[in-house]
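Below you will find the structure I want to go over with you.
Left out: one protein chain. Kept in place: all the others.
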Amino acid sequence: MTDPVRVLVWGENHHEKVDAVPQRIYPDTMHGTIAAALRQHLGDADVVETATFDDAEHGLTEERLQRTDVLLWWGHMRHDDVDDEVVARVHRHVLGGMGLIALHSAHFSKIFIALMGTTCSLRWRQGDDRELVWTVAPTHPIAQGVPQPIVLPAQEMYGEFFDVPTPDDLVFVSGFTGGEVFRSGMTFSRGHGRIFYFSPGDQDYPVYHDPSIQLVLANAVRWAHQDRPRTSPRIAMHETGDFHTPREWDGTPL
Amino acid sequence: MTDPVRVLVWGENHHEKVDAVPQRIYPDTMHGTIAAALRQHLGDADVVETATFDDAEHGLTEERLQRTDVLLWWGHMRHDDVDDEVVARVHRHVLGGMGLIALHSAHFSKIFIALMGTTCSLRWRQGDDRELVWTVAPTHPIAQGVPQPIVLPAQEMYGEFFDVPTPDDLVFVSGFTGGEVFRSGMTFSRGHGRIFYFSPGDQDYPVYHDPSIQLVLANAVRWAHQDRPRTSPRIAMHETGDFHTPREWDGTPL
Amino acid sequence: MTDPVRVLVWGENHHEKVDAVPQRIYPDTMHGTIAAALRQHLGDADVVETATFDDAEHGLTEERLQRTDVLLWWGHMRHDDVDDEVVARVHRHVLGGMGLIALHSAHFSKIFIALMGTTCSLRWRQGDDRELVWTVAPTHPIAQGVPQPIVLPAQEMYGEFFDVPTPDDLVFVSGFTGGEVFRSGMTFSRGHGRIFYFSPGDQDYPVYHDPSIQLVLANAVRWAHQDRPRTSPRIAMHETGDFHTPREWDGTPL
Partner (left out) sequence: MTDPVRVLVWGENHHEKVDAVPQRIYPDTMHGTIAAALRQHLGDADVVETATFDDAEHGLTEERLQRTDVLLWWGHMRHDDVDDEVVARVHRHVLGGMGLIALHSAHFSKIFIALMGTTCSLRWRQGDDRELVWTVAPTHPIAQGVPQPIVLPAQEMYGEFFDVPTPDDLVFVSGFTGGEVFRSGMTFSRGHGRIFYFSPGDQDYPVYHDPSIQLVLANAVRWAHQDRPRTSPRIAMHETGDFHTPREWDGTPL
């Protein structure tokens, strides 16, 4: 009844190669940890794979994206080194209907900035904050079954103003020990694609091992998945009374 | 150029009569304090008056509402005792274009609940929390000139889930010492009227003496004011091609 | 994998008893026609029943609502005769998580007005208009598989301004031969419940026999269904650091 979902978890895989703390917390890498969690939550028919920055074309070839329903993206230190052509390709696939889940520091990824049109800047602190993730949209599919609040004993602080467009749905708002607040779970539609931004998940804290965070990600994958042909909206001329034949400027059917 | 605004600050005036702390903090009553602050911020042509629960018809006669552009409402202990007929009258005026600013515990006022259609419930604590009021919509008129954040050294905690409809604009989000967060400034349109809910302002803390809070209230009054005839939307039949003659079911012009 | 959905289609059943045109178009009544269509679209495990105005307590007893996941509502001539106690009961169940789909002239039903807080008025014409239903949110679950546009050769005209709050999602906008437009498919969340308003469906036109309209209704039923206990949001005091024990004013756990 429910279509199988083909998920691709993209990890920058930089901290995992060079930093001791993430290596200790995530011996299987962050993307590997997320992928394993999704496999547990999703059905047997669903497929969860991973790709990283170092793969050819960052592991995001045209062929790979064509068979991806939902792409999760974690990046941080190497945003600027991501190939512009690959970014444009991912952008096109999102507008064509591929789901995108941008995680934590991916707020500054090229693909997220291109989709938002804003600076995507925020305030932050690497400190000793506890993060509480509060549901403010209890009817949203991504919030189903999620505890109120999710308690993350330690996390990097992300605070407002977060410069993104008004979301379609504000699902989660986080509060930090220092008093800062953050719109930590937000949905956006762009073209035919559904996007979810979710801020918990710094490399220095074991956030992706938290069962509630894993539930949010699994809910988000199901929500972002659509069963549709991969086609972007496009301009079309329509003659009077002919609603179903898109045409070029000169009347030629597309 | 800017039309004068006629403002009415409604106070329940219960705590001011019976409780020592509010009496000490607000020797001129809460509504009196708010009204004085608005007089300072608004222009000389604007008129700011007050009304209270104990006035005849709670001070909210038909004649009074007809000459009110923006009504501010503070209530707490006597919500249930507000006359249903007066509530219906205020409701009608809001739908007809009168601005309404619901303050703090007015989340549980009959008029706010009737306009929202929800329970308007929330979590709360009378404790030792500091409240930080963060702007999340810096382009909104109500946020102009407001510091980021407003720091209220002590306030009652209001926390999520706050059961109201998705607002038109989420302007402020508050964070509390205890880690709770709250959508503390929200706008709604209902009929021809503009509504702003603003949560800071418990009777036991000197919140309405804070200059930044006063600025928010003055901004909100200007924003909620519209220069329009006081008429609610109403059903009307329109004949084909006649867009400007509203009619009864039988064709009689209204 | 997908939970079974228990659907209740409520019909006023007035036109079906007294008017020739609806009797001819809908020999099985409007609610009967809608229920049959839903049975075709939904799974075998789902249950679709009907209730009408003339049933005891309008067929909407506490027990009946407790076992209803999604309620569809069609009413027109007898809005004022619906029992206020039953309306309050349905309202409570929506806030507790029951889905509600308000159809066509149900814009003026007591339950819809109570949930919206506005007049819910609009412009209208019983004429010779063709209605085109355009999808403006192609990523929304309710729009999946729906043709662009749905062509309804004849329909009553409903036009703007439609006095409802800004919806969570604007899914469909209709255009009529006479030039009027209408936000014809809108979602709202209230409390824990999801609401969809869908305007096509006058008693004098065979709209509910249209396969695309039936698909929209089936999509809407699936979207409005949530697997959650039937509980409304409620006010609760929380002590500092105790996020999971809701309490009364005096500290007693609820």
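Of note:
Residue numbering begins at 1 within each chain, and the chains themselves are lettered A, B and C in the order written.
The rule is simple: a residue touches a chain if its C-beta (ideal position, glycine included) is under 8 Å from a C-beta of that chain, and two chains touch if they have at least 3 such contacts.
All values derive from a computational prediction rather than experimental measurement.
Per the touch definition above, the residue from A:44, A:63, A:84 or A:239 contacting the chain not shown is A:239. Among B:35, B:116, B:132 or B:220, only B:132 touches the chain that is left out of the view.
Contact with the undisplayed chain is limited, among C:27, C:43, C:145 or C:179, to C:179. By the touch rule set out above, chain B reaches the unshown chain at residues 1-2, 43, 97, 132, 137-139, 144, 147-149, 151, 168-169, 189, 192-194, 226-228, 233, 243-244. In the full complex, chain C makes contact with the omitted chain through residues 130, 132, 134-138, 148-149, 159-162, 166, 169-170, 173-177, 179-181, 183. Residues of chain A in touch with the missing chain: 95, 108, 114-119, 121-125, 127-129, 157, 159, 161, 163, 165-166, 168, 177-180, 188-191, 232-241, 243, 246.
By definition in this document, only the chains that are shown with their structure count from here on.
Put simply, the chain nearest the middle, going by average C-alpha positions, is C. Computed centre separation for the pair chain A/chain B is 37 angstrom, with centres defined by C-alpha atoms.
Contacts with at least two other chains are made by residues 159, 161, 166, 177, 179-180 of chain B.
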